[in-house]
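For this depiction, one protein chain was excluded, whereas all remaining protein chains were kept in their positions.
Up next is chain A:
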Amino acid sequence: MSKRIDVKDLNVYYGKFLAVEDVNINIDAKSVTAFIGPSGCGKSTFLRTLNRMHEVIPGARVEGEVLLDGDNLYGPGVDPVTVRSQIGMVFQRPNPFPTMSIRDNVLAGVKLNNKKISKGEADVLVERSLQGANLWNEVKDRLSKPGSGLSGGQQQRLCIARAIAVEPQVILMDEPCSALDPISTLAIEDLINELKDQYTVVIVTHNMQQAARVSDKTAFFNIAGTGKPGKLIEFGDTPTIFSNPTEKATEDYVSGRFG
């Protein structure tokens, strides 16, 4: 239940502005890939092109190919909704639906699409997803309470539970820990380690230690200057990127000389 992603010659635009230039990357199934790089270098923008969330912004478009197990996401006639149901996403700020209970938040992917689900199946799905997100023990007694009443870290894990409840092939995470304290961050990092047994995980992070801790492979993005497009500088095994990078810019960044 996980697929690989291959990106070929991808250019990402906001209107006429070229935001990310010429990315080629191969992301293995059942692995954790981290994107690192300074702010504004296009990591998040690139991540959002992997499940066609980029085009939600008016004027945004891409050129090139993103292949999910060989199928081009941007091929003619591909429905972005189908793509997104296979490639889930967790955002930087926890965003549970404020009108829904914890249980309904987990079931959101099913219920919002009006799929029929029996109460028993729903109970199983809720428990499995919340356990998958390491949240079950904390909320099992208050599933009918609103999701917005949880703490920030719990809300973020609720969002992860919501994402895995639709059983995607790939999970994208856009700086999922940047708004969280160290303990919640640890809980989510442990969770990412467990998730990679079943899913392909791609995570954007500003925290290099976090990239080193959770990822199998790391991609370093950089930008030549303001107004210039972001580029993929180096992509490789995480230990290599952090201890023995080929590019000078990567070494400067991971050793803290800039950024």
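The rule is short, and it goes like this: a contact is a pair of C-beta atoms (placed from the backbone, for glycine too) under 8 Å apart; a residue touches a chain by one contact, two chains touch by 3 or more; residues count from 1.
The rule is simple: contacts and distances are computed from a predicted model.
Within the choices "MetA-pathway of phenol degradation", "Phosphate transport system permease protein PstA", "Acyl carrier protein" or "Cell shape-determining protein MreC", the name that UniProt assigns to the complex's undisplayed chain is "Phosphate transport system permease protein PstA". Set against the missing chain, the residues A:A60, A:A163 or A:L191 yield one that touches it, A:A163. The missing chain, though absent from the display, is touched by one residue of A:G40, A:G75 or A:P98; that residue is A:P98. Within the whole complex, the absent chain has one touching residue among A:R142, A:K228 or A:K248, and that is A:R142. Note on the undisplayed chain: of the listed residues A:M53, A:V66, A:L143 or A:V204, the one touching it is A:M53. Contact between chain A and the absent chain runs through residues 51, 53, 56, 58, 81-82, 84-86, 88-89, 91, 93, 95, 97-99, 108-109, 111-114, 142, 145-146, 148-150, 159, 162-163, 166.
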